[in-house]
Every structure is written in structure tokens, then in C-alpha cells.
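One protein chain omitted, others in place.
Each chain carries a letter (A and B) given by its place in the written order, and its residues are counted from 1.
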Amino acid sequence: MRQEDWSKLARIMSKRSLWMVHFCTGCGAMEMPPVLTSRYDMERFGMISMATPRQADVLLVTGYLAVKTLKRLVQVYEQMRDPKYVVGFGSCTINGGMYWDSYNTIKDLSKYMPVDIYIAGCMPRPEAIIDAFLKLMDMIDKGEATGWKKYHKYYKQYKRNQKMAFSYRLDEVKDIEEGDGK
Amino acid sequence: MVMNIITSILVMSGMVALGFAIGMLFNGIARKVVARIHNRVGPPVYQGYIDVFKLFSKKTNISHGWIFDLAALFSVGGIALTFLFLPVAGVSMLSGEGDLFLILYLIAIPALGFALGAGASGNPNAAVGMMRALMMMLAYELPIAMVIVAMMVYYNTTSLAGIVAMQSNLKWAIGIPPFLIGALVADMALQGMLMEKPFDIPLAPHEIATGPLVEFGGKHLGSIILYKMMGTVVETTLFVDLFLGGGVVLNVNQFGWFAYLVNFIVWFVLILVVFLIAVIINAVFPRFRIEQALKFYWKYDALVALFILFWIFSGVMV
Partner (left out) sequence: MLVEIFITMLILALVAAALNKYPKISGIVTFFASLIPFLVVISWSQDIGLSFPQFLKFFTLEKSLNYNIGIATFMLKITPLGWFFLLLLASAFPMAILFSITFIKKNAGGFYAAMITSMIGSMGILLAQDILSFYMFWEIMSWSILALVMRSHDKKAIMSYLSFGVLSAMLILLGIMLLYSETGTFVFSEMGFMANNTTLIALSLLVSGFAVKGVLVPMHVWAPYVYSRSEEPFVAFLSGGLSKLGYFAMILFMYSVVGISVLNSWGTFRDVSIFGYTLAFIGALTAFIGTVLAIMQDDLRKLLAYSSIGQLGYIAIGIGIGTPLAMTGALFQALNHTFFKSALFLAAGAVYYRTGKWKISELGGLGYKMPFTFLAVLFAIFALAGIPITSGFAAKWLLYEAAIQKKFLFITPIMLIAGVGAFLYSYKILYGVFLGEPRHNVKEAPLSQLAAMWLLVLPLIIFLIFPGWFVDLTSPILKWYGLMPISHTPYTITTSLAAYNTLAVILALIGGLILAFALYFSKPQKVVPHTDNYLAGEPPELYEHISMHAASKYYEPFDEVFYPFFKRGAEMCWMAILKFVKILGEGARAIYTGIVNDYSIYILIFFLLLVGWWLIW
């Protein structure tokens, strides 16, 4: 068999066996129990929640991210093995949601790590979540879910954005921006 | 001579492949059964194969050094080795070359390799999980050791193949009153061996993040999961060999290949039944704490086992 056939087979297999790690930051995590248990039962698609990022394929960011939390999120994301996918859950990860004017939450998750698929809503219903995962599976099958490749390619930029978010003094931000110029 | 060796190597590799295949199938069946008990649809029964394939197809793999890698090597290698020393459906691959004591110690090889890897990761969760796993081992080993010793003395052989041969013509050990109770004791111990609830203390995903498995991922986790899956087959086969005559119903000398076929089907059904009992208990129970498990095995289970020992003892004296 050729290399392409192998990777095609691997994609077909891995879409049916997505192990996820929830990064439960906000209220969105409340919607996960119905998805996991008998009402909507996500395990019929081979999806189960794992305890650690080492074992997981999907990072589920459920809700708003304070700057302090982002540090942990990046740590978790970098500990996952490729190929890995990120699902942004709820409006908070898209544009800050109801925390749009907060001083210490980040507004756009995709600035800090590549997000493969967003689920809009405050909060999204379990049906929406399952729909998103089916979409993600479709994308994996077609080879479109390439966020992890993007992270390797634009690693410097992502790191810069993360550093900007973590720095809390103006001169630090300035240093980073000046560093870009040089 | 050479042909014989080549044939036996082929048979053994085939059996190991079959063991791994059945192990992966059992994983899917267990998840399906638990899902049905929870009133869910559940994953397809072939989910185990998909999971293992996916884990081995991960693009990057992270190791913590060469001691960490020993886990992947020794767990798969050791469990395959253990399987070869079991009589499976009356086919004794290498079981004439060792006995039950050897099997009890061979099971420790993959466990020790796994423990080395877990320790080498340097994660405190792994260390705590390993501590619990070893204490569980100490806990369930006492009742099962008592029952096994009673059986060895009763059948006057320490060879597992010998015990299976003694139970031929459907004279299963479970039909003898002390060993009927012994089978119950051993089944409780099996629950701990398989790390099903209420004895899944070493893994405990919600407390210590799957314990020893915490740092494993990709091909390393794949190896460990293969070991766990094969482990279910090995442990249930051990139980079936001890108490249910190893699944041998037809004499091979009399019926030829047909007997092999029937025996394999009966063996498969029996290990499935034994495994499903464990899975069903698993589906409805919460988790013990480790000292509760130790007390359960050493107080109640071992007490019943001691009763069996006295029963056999009185018989031996006569």
C-alpha cells in the first residue's frame, strides 16, 4: 500500500475514535454531561473523554478564558500528540461573548492556538455540539482539519501572541513589538 | 524436527494474534454492554480495533527516556509470553514447559515493565497509581493463592495443563462443592485482577488521572492498551482453565479437527461469560478506596478461602 492510502486509512480510523480532554473553564461544561450520558450518548461515535492531554486527540475549550487560564491551556495543548484538534465552545471563545469588555479575558482563541471548529451559542445545545463533532469528523476524513500543522508552521507568531497576552506591563508588550521589528 | 518447530512457532504466533484480536473485541463488547446497561447506544463492538489502530497511527510520540520505553516493550512482550504458557481450549502451546506458579510469576513481567515506565515518567499521579496497583495485587493475590493451592493439593499436580486434563469428560472443578465456593472467591479476585469496578482503584480517572497511564500516549499507550486487552483474555482463560475445564468438551483424539473447533467455541463463550460477569458488576458499582479493597480481600474473601483450605485439609488427612 502507498503512503497516501495509509494516511487515508489512519484518518478514517481516527475520526471514529476521537478521545477528548475537556478544558472546563466556564459554564459551557454544563452542557457536556447530557452529551456524554444516555440522552445524547456521544460514545456511539467512538468519542470518550480522557483524563490527560497525553492520551487525547481533541481539546475542548468550554467557555471563556482568563489570561491565567490561557497559560494552562497552552501547556495542555502542547502536551497533546499530533494530530490534535481544538474545538472552541460557545461565544466566549469566538469574540469574548458576554465578557467582550473584560480586562482579563482573551477575546479570540484562534489568536493563540489554531481552532479547527467553533460552536456558536451561549450556550450551545447538545444537538449543536454533536453536530459540530460530526462536522469535525467529516473534516478529518477529508483532511481539512489541519490546525496542528498550522501551529507548527506559525509557531513563532502564536508564541508571540501568547506572550503578549501573558505580559501585564506595557513596557513588556512594547519589547515584544519592538522585537518583531528587528 | 525442523518442520515440527516451524509448525509450532506458526501455531503459537497464530494463537497470540488470536489472543490480541479477542482482547480488542472484548474491549468493544464491554463498552457496548456497559452502554446498554446505562440505556445508551454505545460504540460498535469493533471499537477496540479502531482505538488501537488510531493510537499507533499518531504522528508524534513523546517518551521520557529509555526506562520509559521499557514499559511498551515489556508489557506487550510479557503478556504474549504469559499467554503462550496457558492451555487454551485444550491446546497446550508451552504449558508443558512450566506450571501454574510460573504463570503467576510470568504475569508479573508485563506488570513490572509497565511499573518501570510509569515510574520513569516522573509524574506523581503515576507513582500513586502504581502504589495502588501493587497493593491491589497484594490484596487479591491472597485469596486466589489459597484457592489455587487447594486445587493443586486436590489434583496433586501444579501444572495447569494437568489440572485441565483432570477435568476432562466434563468433570469440571466447579462441580466439586469446595471449588464451587472457590470459584466465587476467585471471581471476586478476578474483578480486582481485571481492574474493573469496584476495584479500578489504580486507574481512577477522576482522582489521579488514570494513575500509571497518565504520561502514556500514542504508541506507548497503544502498547499498554494491547497489554490490558490481552490481559483480560489471559486472566479469564486462567479462570476457565482452573474451574471450567479449560473449555474442553470433546476429546481431540476421538473427533479430530471438529473437536478443536467445538472446544475453541466453548472456550470463547466461557471466557466471554466470565468477562461479562465482571463487566456487569463493573457497570453498576462505584469505587472502593484502596484500604477498603485490602480489607475486603483479606477479611472476607480470604476467610472463605481459608474455609476451603480447611475443607481440603480434612479431606487430605483422610
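To be clear about the criterion, contacts are C-beta pairs under 8 Å (C-beta built on N, C-alpha and C of every residue); 3 or more make two chains touch, one makes a residue touch a chain.
These numbers were taken from a predicted model, which means no experiment stands behind them.
Only one of the listed residues, B:153, B:180 or B:252, touches the absent chain: B:153.
Annotation: of B:18, B:112 or B:304, B:112 touches the absent chain (contact as defined above).
For the options B:173, B:186, B:279 or B:312, the residue in contact with the chain missing from this view is B:312. Only one of B:18, B:62 or B:276 touches the chain withheld from this view, namely B:62. Per the touch definition above, the residue from A:73, A:123 or A:145 contacting the chain not shown is A:73. Interface residues of chain B with the unshown chain, by the touch rule above, are 9, 12-13, 16, 56, 58-65, 67, 69, 72-81, 84-85, 94, 96-102, 104-106, 108-109, 112, 115-116, 119-125, 127-128, 130-131, 134-135, 137-138, 141-142, 145-146, 149-150, 152-153, 156-159, 162, 209, 214-215, 218-219, 222-223, 226, 289-291, 294-295, 309, 312-313, 316.
Although one chain is not displayed, chain A still touches it through residues 23, 52-54, 71-73, 75-76, 79.
Here is the rule we use: only the chains that are shown with their structure count from here on.
Looking at the complex, you find that chain A touches chain B at residues 9-10, 13-14, 16-17, 37-38, 41, 43-46, 50-52, 54-55, 57, 79-83. Taken together, the chain B residues at the contact with chain A in this complex read 31, 35, 38-44, 47, 50-51, 53-54, 57-62, 205-206, 209-210, 213-218, 221.
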